[in-house]
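Here the complex is missing one protein chain, while the rest keep their positions.
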Amino acid sequence: MAEITYREALNQALREEMARDESVFLMGEEVAEYDGAYKVSKGLLAEFGEQRVVDSPISELGFAGLGVGAAMTGLRPVIEFMTFNFSILALDQVINHAAKMLYMSDGQISCPIVFRGPTGAALQLSAQHSQACETYYVHAPGIKLVTPATPADAKGLLKAAIRDNDPVAFMEGELLYNFKGEVPEDDDFVIPLGVADVKREGEDVTVLTHGKMVHVALQAAQKMEKDGIHAEVVDLRSLRPLDVDTILASVRKTNRVVYLEEGWSYVGVGAQIVSLIQEEAFDHLDAPVLRVTQADVPMPYAKNLEQLAKPSAQRVVEACERVLYRTV
Amino acid sequence: MAEITYREALNQALREEMARDESVFLMGEEVAEYDGAYKVSKGLLAEFGEQRVVDSPISELGFAGLGVGAAMTGLRPVIEFMTFNFSILALDQVINHAAKMLYMSDGQISCPIVFRGPTGAALQLSAQHSQACETYYVHAPGIKLVTPATPADAKGLLKAAIRDNDPVAFMEGELLYNFKGEVPEDDDFVIPLGVADVKREGEDVTVLTHGKMVHVALQAAQKMEKDGIHAEVVDLRSLRPLDVDTILASVRKTNRVVYLEEGWSYVGVGAQIVSLIQEEAFDHLDAPVLRVTQADVPMPYAKNLEQLAKPSAQRVVEACERVLYRTV
Amino acid sequence: MDLHGIRPERALELMDAMLLYRRFEEKAEEAYAIGKIGGFCHLHIGQEAAAAGSILPLREDDYAISAYREHTQALAKGVPPRAVMAELFGRADGTSGGKGGSMHIFDAGRRFMGGHGIVGGQVPLAAGMGWSIRYRGGDQVVVCFMGDAAVNQGAFHEALNMSAVWDLPVIYVVENNAYGMGTAFHRVSRTGIDEKAAAYGIPTRVLNGQDVLETYAAFEEMAGTVRDGGGPLFVDLQTYRFKGHSMSDPVSGTYRSREEVEGKIESADPIRVLADRLREAGHLTQEALEAMDARAREAAQDAFDAADASPAPDPEALYRNVYSELNPDGRLFFDGLDRPDFAR
Partner (left out) sequence: MDLHGIRPERALELMDAMLLYRRFEEKAEEAYAIGKIGGFCHLHIGQEAAAAGSILPLREDDYAISAYREHTQALAKGVPPRAVMAELFGRADGTSGGKGGSMHIFDAGRRFMGGHGIVGGQVPLAAGMGWSIRYRGGDQVVVCFMGDAAVNQGAFHEALNMSAVWDLPVIYVVENNAYGMGTAFHRVSRTGIDEKAAAYGIPTRVLNGQDVLETYAAFEEMAGTVRDGGGPLFVDLQTYRFKGHSMSDPVSGTYRSREEVEGKIESADPIRVLADRLREAGHLTQEALEAMDARAREAAQDAFDAADASPAPDPEALYRNVYSELNPDGRLFFDGLDRPDFAR
């Protein structure tokens, strides 16, 4: 095990998979000469050359579609969106083309493509640059969605995503890139899609979450520990496929659940998970499942407003207290 | 009251609002010379001229954005998408521009624009032409979403949408255009956004739904009537703003709920409504809220497969029986 | 008598092909009228030379990709008429087992890559196929078809720019039939199709798409240039649609007059154009032509019969091929419906 950053973990995964499989290439804005807007692809141009590490024009719809066409003909493109905010422009190629190709051709043409980049808010990037895009990518069947929270998950899941034969949206976080953690050095360290990870065990209440909010959930769990509340933190890691068994096991154990996510509430991922839990574990719920999400507003620029808009450990604690009927 | 089709009701609403307000214009593919792909704009070119009824090139992103720019400068565009399937191409202008403009400018610039057209499946149009798009339009705050099911609702809600000062997505249905119903002749017949309509009263179970599925729900209710089950059918009519009071009132009355929608389940509108109900009426639920949705697959072309994929009255009945614990 | 340097035997094969396309589409029209085909159905009648002249010069390992008006292009790429017709019928023996329908004909083995319903959506896909060829150092060519209205889609411009920047081996072909549904092209553009690739420095050719010999000769030459690393090309292939936009649209109306359509059918039917040329050149007799046509009608009827005899897809197919594998660890489907075991 070595301690490396989330950025380095992604970089290792890309390097290893590109070395392992000639058909893997990376394309996106600034990924080559600039080493990536967030330096995730650092050194890859030098190692693999401009045929396999490719700076694209600012044409999200076009290069996403080019990637789909390349995947349809046997390559394994990794398409980097500088951030997923811009990928809304490419959504037609993702949903109407990549996700439906296998089905429309009844199995003749698969699309082994990864769309990756940061999703959600960083710091004071305002309304058009702070959007959590999970909902747009997970509603339609035919695509998978992965949201790693730690360096180890980032590496293991990206390698799995690249080896997967279906389109995979792989959502990172600007605020995670410098986050450090232990990562196995093994070249074949792969984490299968669809396996959640209990990041912290507890019996009083379950905090379900994904992506960078995992760390907020862990902070909240620590705070609660002081008041003798033992919170379990379940990181879904992949939203489709979804590890329903692990979710339900935790619900049956704690009987009280809070869903924490970075994005908006209306048809957010949390809404789906709540719907699933109440359908499949109705009798195990001692309280309604509460959700902690972004305030239902476009992200404001001002620091104080942005803080109010973002989910916080404090709000998670309050939600947990409510489902525990501890609030005064 | 006159009995007219849903198509005629929309046509009347457009005609009346264009006559009432010079700043209203209609733009989209085939809306002028061709009278609209589905003839919704029949006769409007002749009546209002090519300045106000405008055939656009096939440039969804471009003409949606042009509409937003026109709305930013005081006009009230009605942008027709031939179907919402194609509007995925325009989503960036809807979500990142129209929906955020008022907030980013802190109230200086509003966007009174309507995006309208059919959503969801018709008959055997296959994967790329059968998508229900509610989720993509309702996740982000800053936009409203309306889904009329009857001619009266179509007219009253379209007039309200055109008069609204915010962006409104107005989703119709190809299979609804020929549907007939009574519509008030009153020139100022406006149905406020955010008011649900109990389309049928009942006390045993509540079927919540929106858009063309209202008619499937009513069929299901009739079937159940024969078995002595009195189902209440609540048509949400507008998904944002949402008439939470009417939803909760019905839940408190029947204690058993099924959400029926045309589209996919994962982060479908139903997921959000379920999440809201269990949060705000937890103690009033005698059973989990079940959902009846499209099968979780891209829409297949073959008639038999398409039928299997679409929600049916029979599946609604089965879901109701399950929440009533009547299943054997 | 010049046949654009094309051997008479080859010219006769082009006639065979166009007759098949014509009779096949007429059968589809018939089948649609009696409800055997549903949904949207866009016929290629009048544009047969555009399909035969552009695809028959290609190699088997070259790719073709198109929009939703693609039945005859699939036939041209070698997809059996029975399989195409069965797909239109939504039957198990169709190219996509009935899941795709008229707008989504695929035959990966014959490198017919669809069959796409979003106007302009196939253009970036074609660029990606060209990318794969270049990536592997292959010498195949991609021919990408689109309608005239597709040039107003941003996807078209983004894809052409990248194709030029990276020298992708793709021939972009606009089947310029002058209308997008009911909209005449000149109403939605100030310039001609032939100017639409100028901003990318892609060489452009204007061809009479009703003259299959001119089209064939040009594509044979262009495919060679692209194969030799010449980079992308752009073609304004001028043609005309003899039928309505789709089976549910009128042949003529406010947007084009009956006279205009009849005049075109009179003067520019690609089959008549070729027949006259071959007759003058003494390569074709009326009897021979009728014999060829009879064979085409038989093939179309055979496709109809085979499609009609093909079963509806197995209900279990509903959940097949949404994903390549069913995930062992997590749940993929969330509709709460009972599913065949394989899809649990």
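Letters A, B and C name the chains as they come in the text, with residue numbers starting at 1 for each one.
The rule is short, and it goes like this: contacts are C-beta pairs under 8 Å (C-beta built on N, C-alpha and C of every residue); 3 or more make two chains touch, one makes a residue touch a chain.
Computed from a predicted structure; not experimentally measured.
Although it is not drawn here, the omitted chain touches the following shown chains in the complete assembly: A, B, C. When you scan A:S59, A:T147 or A:S250 for touch with the missing chain, the hit is A:S59.
Note that of C:Q73, C:S132 or C:N161, the residue touching the chain absent from this view is C:N161.
Against the chain not displayed here, chain B makes contact via residues 25, 51, 56-57, 59, 61-75, 77, 92-93, 96-97, 101-110, 141-142, 144, 165-166, 192-195, 238, 240-244, 272, 276, 279. Counting the whole complex, the residues of chain C in touch with the unshown chain are 152-158, 161, 164-165, 187-191, 195-201.
The missing chain lies against chain A, touching residues 29-30, 33-34, 37, 55-59, 61-62, 85-86, 89, 122-129, 264-266, 290-291, 293-298, 300-305, 308-309.
In the analysis below, only the chains that are shown with their structure count from here on.
Taking the CA centroid of chain C as reference, the farthest chain centroid is that of A. Mean C-alpha position of chain A lies 39 Å from that of chain C. One inter-chain figure worth recording: chain B and chain C are separated by 35 Å, centre to centre, where each centre is the mean of the chain's CA atoms. Put simply, the C-alpha centre of chain A and that of chain B have 30 angstrom between them. Each of residues 61, 92, 96, 103-104, 141-142, 240, 272, 279 in chain A touches at least two other chains.
Chain C has residues 96-97, 99-100, 104, 116-118, 121, 154-155, 317, 322, 332-334, 336 in contact with two or more other chains.
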